[in-house]
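All protein chains but one are shown at their positions in the complex.
For reference, chains read A, B and C in written order, and residue numbers begin at 1 within each chain.
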Amino acid sequence: MSDSTEELHVDQSKMHITDEIAIQITDMNKWYGEFHVLRDINLTVHRGERIVVCGPSGSGKSTLIRCINRLEEHQKGEIVVEGIELNSDLKNIDKIRAEVGMLFQSFNLFPHLTVLENCTLAPIWVRKTPKNEAEATAMQTLERVKIPEQAHKYPAQLSGGQQQRVAIARCLCMNPRIMLFDEPTSALDPEMIKEVLDVMVDLAEGGMTMLVVTHEMGFARRVANRVMFMDEGQIVEQNEPEEFFHNPQNERTKLFLSQILAH
Amino acid sequence: MKTSVFLGTLAAAGLAAGVAAAGTLADVKAKGFVQCGISTGVAGFAFTTAAGEWDGFDIDICRAVATAVFGDPKAVKFTPTTGKTRFTALASGEIDMLSRNTTWTYSRDVDLKLTFLGVNYYDGQGFMVPTALGVNSATELDGATVCIQTGTTTELNLADFFRANDISYEPVPVETNAEARAKYLAGACDVYTTDASGLAATRSTFENPDDHVILPEIISKEPLGPLVRHGDNEWGDVVRWTLNVLIIAEEKGITAANVGDMAAAPGKDPEINRLLGTEGEYGAMMGLSKDWAAKVIAAIGNYGEVFEKHIGVNTAIGLPRGLNAQWTDGGLIYSPPYR
Amino acid sequence: MSSEPNVAFVASGQIPPSAPPASEVGPIHWLRANLFDGVVNSILTVASIVAIVLLVPPLVDWIFIKGVWNAGSLSGCREVIAAAHGEGVTGACWAVINERFNQLIFGFYPSELYWRPILAFVLMLAALAPVLFSTLPRWMLWFSAAYPIAAYFLIWGGLGLEVVESGQIGGLLLSVIIGVTGIVASLPIGIVLALGRQSSMFFIKTICVVFIEFIRGVPLITLLFVASVLLNYFLPPGTSFDLILRVVIMVTLFASAYMAEVIRGGLAALDKGQYEAADALGLNYWKSTRLIILPQALKVSIPGIVNTFIGLFKDTTLVSVIGLLDPVGLLNPIRATAAWNGILWELYLFVAVLFWIFCFSMSRYSMYLEKKLKTDR
Partner (left out) sequence: MSVTTEPRQASFRIDMLWTDSRYRSTFLQIIALIAVMLAAFWLVNNVAQNLANLGKDFGFGFMTTPSSYDINQRLIDYTSRSSHSTAAVVGLLNTLLVAVLGCILATFLGVTAGVLRLSKNWIVSRLMTVYIEGVRNVPVLIQILLLSAILDEVLPHPKTAEALLGGFVVPTNRGFYFPIPTFQDGSLYVVLAFIASVIGAIWFGRWATRRQQQTGEHLPVAWIKLGLVAGVTLLTYLVMGLPIGLEYPELKGFNFKGGIYARTSLVALTLALSIYTGAFIAENVRAGIQAVSKGQTEAAFALGLRPSWTMNLIILPQALRVIIPPLISQYLNLTKNSSLALAIGYMDATGTLGGITLNQTGHAFETLMLLMAFYLSISLSISFVMNLYNEQVKLVERTSVAGGGFSVLALFAGVNGKWETLKKGDATMQPNYGVAGWLNLVVLLYGATLVMMLYYLFLDQSEGRDSYYLWGTGKQAITLFLTVFSATAFVTAIFKHYRFIDMAAAELVVFILAVLIGLPFGEMTFGLLDTSVVVFGGLAARLATIGYTVFGARPNVTYFYRVREGSGS
């Protein structure tokens, strides 16, 4: 789709998938009122896996990953994240949210706080880290996403790509085990997409468990170890990238791929 | 009045409550001043000076009570009240007494649970019209426009009077005397009705008082006086006898000027001796000092002096004593004996 | 220029600016464009000029030329005017303002202690500064937080300062006290109400909605009646406190309903993503509200809060109806004084101008804020 991914340097060798289960979803269903958004979802994610979720708009892919940290509540079935079941117990929700980082399409940085404050807020208030320590970590993380010089600016003074990298840094400061990406590049200009994807590749190489909703098929091919296609609330097909792109099985997948790769 | 559903629940909830009747006199002594409810401004009776002090005929009653209790006419704080808020302020304990040209009526006494402690001014409702109208009697006022202060007994008297005489009129309610004065002078109403004292006071401030005439009809009795809450007799006695002391003092010829001499040593008149504390322990009966009355007269003057100072013929208000002369002079001002 | 088919063109230099034609500049053009642009406009212009000519000169004459500043009473004023301009001439008698100025501003506050309310007022401006201007250092907010206590002791005394009774407080001072206390105290209540109104909990939401709609549905004057005649009934028997305090309580409740609506607007202006991001970071409701939601919502609400304050400040004049002596309430005792019997316009005008100065400058400030907010984003 976009050619910015062609230049991504990916070192597959650094990515390890372990046997430990990070996310286990069993027979999960969700409704918006009368509307059945997610139907019988079953998914097991091992630690270190990088899963790309794609599908037409309204297929429920965003809803799926939002269910994983309880931004949306599922009504039936079971979600276990890092051994903790997501149910009505608020303490469990708090624990899971501390372990799971999430990136949004529209960044959702806090505009009234500086970049550094954005990054230290959650460590200080949720993890109760001392301020100095939190700031030191934040500066390290900002260096990792390559914008330490912006630490004292406000989000509005940054470009879109920089903002999204700050958002990633904000997640990383919490030292999460799993990261969820909800179309992280679709609000960005083409020249900024790459700088965000670079950071994501870096994360993947570091062994992060990642669930990515995206239309960046290049990223999916090079980074993901599994691509998942969703339509009308159900997982239609999932496979390794090579197989998925070159040998799709389901008709709806074929149709979707033909449309999205036609350009 | 029939019991309503509301009342049932309210009364049931209220049964448990006991009546907390603390003595106001004790309270007043404890806090060190008298909280006195007054009007928000009536010429001669209550007004503010440029120095920011309240002054006037009603105000001096408050000061007299403060002197009686504390020996200090300044140990008083004033709460301006409107026609609407005055009784509530008294009933709720916000003020200790009310001295605000309030007419003593049956329903106020009985239904509103207030105790009137005497009369410091006998008034009656009258009418003022421009001389140019050529009206000689209130019964000729058919169809006239009448300015009237709301929130007082005057509007009830007015309605009754015109109804009884079967003539029509057009009431123009106004909030304050100052508004009424402006409206009347501008000709927005033909007649101004209020207590005769108020009429005279208002007329005196006109540029040409002679262009206006006060009609002979006095359509109501308006005994004005200080009042306190029901059921607090010690405090009521203090206020009542403070007023009476002023009256007796005038009757006996005790003035602010000569009270010092007269209180120095017992004189020939035993009542004066009792009053000024040179004989007996009369102050102690009320929980006051022996010479409380002497202090009151020294600080405030006697009734006649107060009258002349604020509203008498030599002031801008220029009211003659009339009904408010001592009984010895054919008036109604009369105090029970100090014995 | 040229009709030749060759369209290639290179500018040989910058054309220097020249003066516009005469019809585009000058007073004549201005008149034509702004005053006499068409028949209707010309008629409007003439009518306006006639109105101004009829109204303004007599007013200026009455207020300034024939106005008297020094006299002991209304009749004194009349004598001065008669002496200067002849019999039957009318003019403003500003002497009453001259004499009663301090009373209209401070009520019966002891004159030797005027410095205290003045100091309190100046300190108030200083305390407000860090709230209103975000460029100032944050530590100044501690001063703002401590200000109410300082102001209380400055105005009412205590802590070694001479005590001043509530009954002595009046005039503009009273209006400012009621208005400022009302708005400041209503802020936290308004925040809670606004959050409650956004709550998903039906019952809590209902309580907030009923409270807000009730308060906004009745005129302030009925609430003031409640303060003056009913509030004591709602408290345990024997409790009775100061009328000013009761009025402040009622005014606070009144303002908090309006404040809640202003803040609700601020909350609604917030992007939903902010809530989600805070959730995703693991902040709980109170932390995300305190750290993320309120700082942003309040900033957006400041112009609305200033407007609410203007409205409230103007509404403080209603306390005159229940016998408090604010500038309007003081008019009556002043007019009841023998010397000033019959004075009318001067007092009204003075009070009107007094309020106008305050409210107009505040409304300008709120406009400036709104503009700044628009460009800030």
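As a convention for this text, a contact is a pair of C-beta atoms (placed from the backbone, for glycine too) under 8 Å apart; a residue touches a chain by one contact, two chains touch by 3 or more.
What you see is a predicted model, and the numbers here were worked out from it, not measured in a lab.
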Seminar exercise, completed: Shown chains contacted by the missing chain are A, B, C
Exercise. Which one touches the absent chain: C:F9, C:W139, C:F202 or C:W286?
Worked result: C:F202
Exercise. For the chain left off this view, which of C:N232, C:S288 or C:N341 is in contact with it?
Worked result: C:N232
For this session: Since one chain isn't shown, list which residues of chain B touch it in the complete complex.
Result: 1-17, 19-20, 83-84, 87-88, 91-92, 111-113, 133, 141-145, 150-151, 155-156, 158-160, 162-163, 169-175, 179, 182-183, 186-190, 230
Exercise. In terms of residues, what is the contact footprint of the unshown chain on chain A?
Worked result: 19-21, 24, 26, 44, 78, 80, 83, 85, 87-91, 93
Seminar exercise, completed: Interface residues of chain C toward the undisplayed chain are 33-35, 37, 41, 44-45, 48-49, 51-52, 200-204, 206-207, 209, 213-214, 216-222, 225-226, 229-230, 232-237, 258, 261, 265, 304, 307-308, 310-312, 314-318, 320-321, 328, 344-345, 348-349, 351-352, 355-356, 359-360, 363
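By definition in this document, only the chains that are shown with their structure count from here on.
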Exercise. Among line, ring, star, complete and other, which one matches the pattern of chain touches?
Worked result: line
Exercise. Which chain lies at the heart of the structure, taking centres as C-alpha averages?
Worked result: C
For this session: Average the CA atoms of each chain to get its centre, and name the chain whose centre is farthest from that of chain A.
Result: B
For this session: Find the geometric centre of each of chain A and chain C from their Cα atoms only, then give the gap between the two centres in Å, rounded to an integer.
Result: 50
Exercise. Counting in whole Å, what is the centre-to-centre distance of chain A and chain B, each centre being its mean C-alpha position?
Worked result: 83
Problem set entry | Inter-chain centre distance, chain B versus chain C - centres from mean C-alpha coordinates, in Å | 40
For this session: Enumerate the contact residues on chain A facing chain C in the complex.
Result: 69-71, 94, 97-98, 100-102, 104, 106-112, 121-122, 125-126, 156, 170-171, 174
Problem set entry | Contact set on chain C toward chain A in their complex | 271, 273-274, 276-284, 287, 291-292, 295-296, 299, 377
Exercise. Once bound in the complex, which stretches of chain C touch chain B?
Worked result: 75, 99-100, 102-103, 107-109, 111, 165, 167-168, 225, 228-230, 232-233, 237-238, 240, 243, 321-325, 329-338, 341-342, 344
